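Just dropping this structure here.
The complex is shown incomplete by one protein chain, all other protein chains being positioned as in the whole.
Showing chain A:
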Amino acid sequence: MSFISYLINGLGLGSVYAIIALGYTMVYGIAKMLNFAHGDVIMIGAYVALLSMTHAGMPVLPAVLISVVACTVLGLLIERVAYKPLRNASSSLAVLITAIGVSYLLQNIALLMFGANAQTFPSVVKWKGLSLAGGKLTISGETLVTIIVCIIIMIALILFVQKTKPGQAMRAVSEDRGAALLMGINVNGTIALTFAIGSGLAAIAGVLLCSAYPSLTPYTGAMPGIKAFVAAVFGGIGSIPGAFIGGILLGIIEIFGKAYISSQMADAIVFAVLIVVLLVKPTGLLGKKIQEKV
């Protein structure tokens, strides 16, 4: 029984990683940059939701909605101010280092505004969850909601990218930015839209993460951010289903590692798995193999 309950907890945690990894992977696929500030957008999203609920006394759904809007605007702002001016910089390192800078900036702004003390995050899920097999197996409401939300987001995103005009523009920009520009695609707008979607998802991930692990500090987003990045690489960066599978697998590996090996070693195990996967399959599980034609 405990095996199944670990597995379900792993799925729950993995779903949060998957939602965060989607943001990483879309931005990488389309803007060809690693947005290391993505994890900290999650933290900001969680704070916005927390303040809306506790200070403004809002119900859950409007609070989450405000958080999504706030993060979308934040994502657009970061892209416009920090990344867009560097888009044609000679070295792609410039924008990478800027992203790390933005990450620390967000952490320190949060530190100034909200202090370093951990705040208790009220769960957004009021549902008690399921009790199965005569009470031997309980699944929390948070876990179930997280898994369901993740699956919905995943399907919606794939439909959006495959079936709509902005999605088509995204795929075109991701393949050949120059050719897309010459065919009249608004490349800057497409990249901004990608950031908006990724950051909006980050807000949802933040709320779900803090509902499951209800302690919020300015550093809350950092570690899940890095792990989601690992998940994105694990699944094959640039691939949306890859981010989903990578996130889920990473969550399961982490929970099993904690349960069966050592709770202190869990993070080390996660990163060790990444190293092994990259050694065996450098493009990640679903990554595209790049064939050099000669």
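Quick note on the criterion: contacts are C-beta pairs under 8 Å (C-beta built on N, C-alpha and C of every residue); 3 or more make two chains touch, one makes a residue touch a chain; residues count from 1.
Note that contacts and distances are computed from a predicted model.
Only one chain is not pictured, and the protein name UniProt records for it, out of "Transport protein DltB", "ABC transporter ATP-binding protein", "Lactate utilization protein B" or "SGNH/GDSL hydrolase family protein", is "ABC transporter ATP-binding protein".
Only one of A:I139, A:A169, A:V270 or A:L286 touches the chain withheld from this view, namely A:A169.
The omitted chain makes contact with just one of the residues A:G57, A:G135 or A:G184: A:G184. Those residues of chain A that touch the chain absent from the view are 160, 164-169, 171-172, 175-176, 178-187, 193.
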